[in-house]
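With one protein chain removed, the remaining protein chains of the complex are shown where they sit.
Note that the chains take the letters A and B in the order they are written out, and that residue 1 is the start of every chain.
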Amino acid sequence: MTVQSEKDRRGADGAPPPPAVEMRGIVKRFPGVLANDRVDFEAAAGEVHALLGENGAGKSTLSNILTGLYRPDAGEIFIDGEPVQFHSPRDALDARIFMVHQHFRLVETFTVAENVVLGDHRGEGRTFRLRHRAIEQRVAELSKRYGLAVDPRARVWQLSLGEQQRVEILKALYREARILILDEPTAVLTPQEADVLFETLREMAVEGRTVVFISHKLHEVKAVADRVTVLRGGRSVATVSAADATLRSLASLMVGRELDSVQPARARTAGELVLELTDVWSDGDRGDSAVRGASLVVHGGEIVAVAGVAGNGQRELAETVAGMRRATRGEILVCGKAIRAGDPRSAIAAGVAYVPEDRLGTGVAPSLSIASNLALKGYRERSSSHGPLLRIGRIRERAVELIQRYSIAAPGPGAPARLLSGGNLQKVVLAREFSGKPRLLIAASPTRGLDVGAIETVHAYLREAAADGVGVLLISEDLDEILLLADRVAVMYEGAIVGETSREEADVEEIGLLMAGGQDPRAD
Amino acid sequence: MNNSLLVVVLASGVAYGTPLLYGALGELLAERSGVLNLGVEGMMLVGAVMGFWTVQRLHADTALSLAAAVGVAAIAGMAMAAIHAFLVITLRASQIVSGLALTIFAGAAGLSSYLGNDLNLADNPARHAFSAAVFPASMQRLPVVGPIIFGQNVLVYASWVCVVGVSLYLSRTRLGLNVRAVGEAPASADAMGINVTAYRYAHTLAGGAFAGVAGATFTLAITPQWVSGITGGAGWIAIALVIFAFWRPALCLVGAYFFGALQALSPQLQARGINLGPTELWANSLPYVMTVVVLVFVSASGARRRLGAPASLGLPYVREER
Partner (left out) sequence: MRIERRLRQPRWLIVAVPAGSLVFAFFAAGLVLYATGHNALSSYRQIIDAAFLNSGALGQTLTQATPLAFTGLAAAAAFRMRLFNIGAEGQLFMGAITADAAGLYLGGHGWPTALVIFAMVIAGCAGGAAWALIPGALRAFFKTNEIITSLMLNYVAAYVLTYLVFNTESYWRQTKGFNASVFPTSKTLPNDALWPSAMIHVRGGIALPLGAGIAVLVAFLLWFLFTRTRFGFEAQVLGDSPRAAQYAGMRTRRKILAVMGISGAVAGLGGASQVGDFAHMLDADPNGLQKQYYGYTGIVVAALARYNPLAVVVVAFLIGALQNAGNTLQGADFPSGLVGVMQGIILFSALGGELLVRYRVRVGRTMPATEAA
């Protein structure tokens, strides 16, 4: 074990050692967004340091810079006081920095041992002939030492996500990583597994390693971290000791809104029941359940927003209501009628419109023309087809109408959809969904990646839909947006609706707490 | 005993199955790295013609000529594979269309015939050919195992060595682990510092080399002569064989001899005046039907993970432009 303890790293004159990792003034820009705005971050050897913030706060970008995936536009990185430059992930790996991503970098058909040793060119894996027995033994040793129970000979696809995560950590330990970064590690763990993980991380820190724990969950951060750095809007807002902070103080740092945000005076009378979800469950992509007993109602003419940090089942909930995902349990009623599980057509027929999160991948057919995309759902209608034949002229006319009405900036109705900017693409999706005269509109992260002007436009359309009597289910990670638009706010956490309030009674701090898994103080 | 139908068919099966085995081993390597190469037939034919040409041209003793011929055949196959590799790995062209183009380019109506006719290779028997002279005649006369195992030529024995070699390579070496990672999860392999492009090129070219040797087996061993289109579809069977063998070298051997025996069955039956009627149709179609059955089984049963194709087969790899 070559990780040095604090004592060894002190300089000859006994001065305090430089931090294990220090990032100064990091700036990273992407088209249209400033992801990191002069961020400072440092973590010492032997500590568990949490990086806390909402989505879009810049945490992932910062860690990707540290692991060599991105290069910063400005700023410096120091490892043990020495300036370093990472040109590729391999440089970071060589510097003993290892990151456990949210989406694991494993080969599913390989055994645990094979995954651990893949790409290793210093340890057991460096020989031409692999000595499987020796590798498995080493993995078993590490596994036992750190309490990461996993069978070195098991195939990864057989393992649960929690066990797969242990494999990733074993990879780090095998490479004697000094700095270990974990990105939202508890997203795939049960509470018990999370506790075990925390123990492991504590132990690694005691050995002198640096553990950086990226999360948005307050109580976990408080449970495992020594210090917490809070990022908000691309800036580092504060670095506090976890022991001294309270859940509330962390929540307000993370969400940090002034309470005098805009309160639009709006008297909307809710109409009839448009959507009724009762104890809905559905599975995520990896086979585990993503939606766990969600219950919610939406009336015509009101905007119900579901707040929550990404990854708590919102996307899956939207897809389930839209029919793209089968509900495994529970009931979904649209205007009183049950829709067939997993059948988008029945949802569409029932009057459900869906603006998906993934515009380009799901919401449009990218190589097809704008006109075709505008007719994507309505092409079977009398207005667009004559029996089996398409009325191409009419489709084109409609497209021109819609392009004008929604001010979509496009080379023409025949241009392929993939050419459009994000904002215009979203307008196409909205135009199409509205033109279907829906009863319920599901909008999932509708303003993600859009510029200010486009955001305002989308907001206007959502309000207009509500004014027309459509029930709007808005799913968003942006609390600002929710507070601006919603009549009622529900909070989703770990697959269930954990709290609900009307706009007037909404308290930002409480909502933040709920989003992060804290307790709703009004619950008895 | 050794002239019985069974023994003769099995012995011929081994002989006919050898080019299938070489072709399958090569394609297996390419596919393990994620590259589908449908041009095996074309590569085999070019290997066949160039190997033959070498043996006709070289004025040296038998062993040296044959060795050189096999070497040239391998290089010729590699050259063909290089075209496909460049198109699909670097230029990210469709692997299916490119492979088919290679078959047309190099195949019986293409380059191999062009070279064969231009170099006047037809109508002459090979100057040197592989013969069943490896083991003494006494061993070859042993009942059953004599003709089947000891009565084969060097290329057959070499193919056994290759099966063992490829098998060990994939399962026991670091490079083999890496190439399997490249085929299964190129993104993960890339993240762990493995050069996906290099591995794909290397293994596609290796596939070409094997295919070239497979072709040489025809012109230097089986019918030591060159005729346009001499492989008669063996390349396509080799592709099917890889799937039939679940991408495992040892099963390729079993499958190759099975297919080979089926191929040997027909002429033997005719020579003995036995007419099996419709059974013959089944016998001929059996390998292909079985391959389909195997494929359906793998995809339907969800055993894909354990038994199926490398996950990235047929897809170009692009490091994410995130």
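Here is the rule we use: contacts are C-beta pairs under 8 Å (C-beta built on N, C-alpha and C of every residue); 3 or more make two chains touch, one makes a residue touch a chain.
All values reported here derive from a predicted model rather than from experimental measurement.
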>> Using the touch definition from the top, which of B:A79, B:L102 or B:V166 touches the missing chain?
In response: B:L102
> Which residue from A:T200, A:S295 or A:S385 sits in contact with the chain not drawn here?
Replying inline: A:S385
>> Out of B:S4, B:N117 or B:N195, which residue would touch the omitted chain in the full complex?
In response: B:N117
> Any idea which of A:L69, A:I370 or A:L425 touches the chain not displayed?
Replying inline: A:L69
> At which residues does chain A meet the chain that is not included here?
Replying inline: 30-33, 35, 69-71, 322-324, 343-345, 347-348, 354, 356, 361-368, 372, 375-377, 379-380, 385, 388-390, 392, 418-419, 449
> So which bits of chain B touch the chain we can't see?
Replying inline: 83, 87, 91-94, 96-98, 100-118, 228-229, 233, 236, 239-240, 243, 275, 277-278, 280-281, 284-285, 288-289, 291-292, 295-296, 299-300, 309, 319-322
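As a working rule, only the chains that are shown with their structure count from here on.
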> Which residues of chain A touch chain B in the complex?
Replying inline: 89-90, 93, 105-110, 114, 117-119, 121, 125-130, 132, 155, 157
>> Can you tell me which positions in chain B touch chain A when the two form their complex?
In response: 172-175, 177-178, 180-181, 184-185, 187-189, 191-194, 305-306, 311
